[in-house]
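Only one protein chain is missing from this complex, and each of the others stays in its spot.
Order of writing sets the labels: A and B. Residues in every chain begin at 1.
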Amino acid sequence: MIGEFWSINAPALLIAIPMLGAFATPLLGKMGKTPRNLWILLITALTFATSALLAAEVYTTGPVIYTFGAVDPAVALVSDSGGIPVRIIFNVDAMSAFMALMASVVGLVAGIYSLPSGKMKSGRDGYFSLLLLLLVGILGMVCTGDLFNFFVFLEISSLAGAALVAYRIDKGVAVEAGLKYAFLSSLAGLIFLYAVALLYGQYDSLNIAVIAERMQFGFLDKVALALFLTGLAMKAGAVPMHFWMPDTYSMAPSAITAFLVVSSQASLYGVFRIAFTLYGLRLNYVTVGWFIIILGVLSMLVGVSMAILQENVKRLMAYHSISQTGYMLLGVGVGLAVLGDPAMMESFGLTAMEGGLFHLVNNAMYKGLLFLTAGAIFFRAGTHNLNKLGGLGHSMKLTMLFFIIGALAIAGIPPFNGFSSKLMIYESVFAFNPLLAIIAMVVSILTLASFVKVFHAIFMGPKRGEYAGVNEVPVPMLAAMGILALLTVLMGIFPQQFVDLMIRPAAGALVNQGSYIASVMGGL
Amino acid sequence: MFANLPFITAGILIIIGIVTIVTQHNLIKMVMGLAVVEAGVNLMLVATGYREGGAAPIFTNAPSTEMVMPTAQAMALTNIVIGIATTALLLSFILIIFRKYGSADVRDMRRLKG
Partner (left out) sequence: MALIATLDTGFGAWNPVIWIVTMMVALVIAWLIRSRGESVQPPGTEAGKPYLSGNDIPYPEETHVAASNLYWGFTDAMKRYYGRAVPLHTGILTDYVLWYIGVLALAIIMAGVL
């Protein structure tokens, strides 16, 4: 009974469970620390279970439609609506399910990691509420099939994220980071909404499937496309709109930074969804594909070259986030540039997209892991400055192991997961344009170089006097890092299984615009 | 021309807002610019749902069945609520910045750079 209810209403519960959790957390916080921590664990675990259930359903039976407020949620069109969906619809296809699963895994990890409070004793309830709201925002963004709904969830994730970034006021510097993030996010959100209004005025609908079916690709649609893509690419941290990213990522608490990576990738999902599903083949795909590729190449080069200079470990990792985002933009951009050519799509376009999407989930895992290790180091050593750190390998052996796994994965060293996805990107991009593949490889080498620096500076060398009392971090933090490290290793050793199970259906869902429209509008 | 006036006004409002954001150095004035952009977007939304001679979309005792589109108004209303939350958050950030940095000038707010 409850199982059936759960499985029918999984898309709604995916949003409802963390939202209930977020607003009930202050109440539980009044009862004490232990009930609240158990509540956080319960909510994040339930969210993970729901998204796993939903993903299993999507991968076995195809896209799941959830119409809010309808008698039968699986039916998007009611008989007297004149053939258009009138309600807000969640359209969960393989791509959405994949993103939702990834977000809920990182949400669970961030929840576990945040349980030990460290120096911060007060205000923890608000922190957890905002963490769950951020999860709501991300899950809503990746599941919704409605443009205005997407905007609302985008704003929820931006506001919750900005408040979390500024949470440790830190002499005002964290607030500065939060202010920059909130300001740019709001501006991008408003411009996104303006583009929604442009489309709504022409096509009388907010549903992505309906607009995609009616799309004319006139002048206003082109302007709307430019507004959509630049706003979302800015939120994803593409160069030259990346400036906020190192500021924000370096000042947020580490669990939040790991989660903000996923939030940025939800924006990246927005870029892909708009380009492939909303516009699709009516798009001038070669131009837009090259626009995305150029953003990707710039992100890779500028991100990694700026990272080498950094002396703050989290700032360095934030620049690497920019450079890794470049790989995803490159892979999927190549797929978009050859979208209309079935022969090239078959020969390398689809592989490039699979590589880009595989890199997306890999990045969420190892980048999250690296930010969590940086947080563990800050938790014990109290600084992010690479010049002051040193010799921690003697006392924080497990953290060091997790850092090595994350660093090797991000640098693309076999057998970790970064290597598999980068290999897919290199080989398919080489067939498209050899120069791009060479740039990608050079960036990978520079990534390794800068992580050698970080590893040397933090863990190597003799024990230093000021860190004599440092010992390993509490068990929940180790467990959170352990989950991500395990996933990094597993996805590295069994890449083909992951690609077959999740990535290929996701890439197929992006390319196949017709099935997305048909899942809402019927037919096919 | 006259029918397009609301859309043109919305565009002008958005441009005024963006110009305010990039030319003013006081953080509070920048947030004001953001609020003007938001007003422009709201006007755009409401204008898309307007129809000549339409009544408010309330069916009880409606004078005619010709009504303006309620969806666009619902969207504008939602955006106003979101805008209030955003503005409140931004202003509270600026409050803390002013207390800690002793200035609300955007050029002084650059301890994170490089």
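In the analysis below, a contact is a pair of C-beta atoms (placed from the backbone, for glycine too) under 8 Å apart; a residue touches a chain by one contact, two chains touch by 3 or more.
Everything quoted here is computed from the prediction, not taken from an experiment.
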item	value
From A:A45, A:I169, A:L423 or A:A518, residue that would touch the chain that is not displayed	A:L423
Selected residue (touches chain absent from view) among A:D125, A:D170, A:D204 or A:E311	A:E311
Sole contact to the chain not displayed, among B:L13, B:M30 or B:A47	B:M30
Residue among A:M241, A:I293 or A:L369 touching the omitted chain	A:M241
On chain A, residues whose C-beta touches the chain left out of the figure	179-180, 183-184, 187-188, 191, 219, 222-223, 225-227, 229-231, 233-234, 240-241, 243-244, 246-247, 284, 287, 291, 302, 305-306, 308-309, 311, 347-348, 351, 355, 386-387, 389-391, 414-415, 419-420, 423-424, 427-428, 430-431, 449-450, 453-454, 456-457, 461-462, 464, 492-497, 499-501
Absent chain, residues of chain B that touch it	18, 21-22, 25, 30, 106-107, 109-114
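Rule of thumb we're sticking to: only the chains that are shown with their structure count from here on.
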item	value
Between chain B and chain A, distance of the C-alpha-averaged centres to the nearest whole Å	28
List of chain A residues in touch with chain B within their complex	148, 152, 155, 159, 162-163, 166, 169, 171-173, 175-180, 182-183, 186-187, 189-191, 193-194, 196-197, 200-201, 206, 246-247, 250-251, 309-310
Residues of chain B that touch chain A when the two form their complex	14, 21, 27, 30-31, 34, 37-38, 40-41, 44-45, 48, 71-72, 75, 78-79, 82, 85-86, 89-90, 93-94, 96-97, 99-101, 109, 111-114
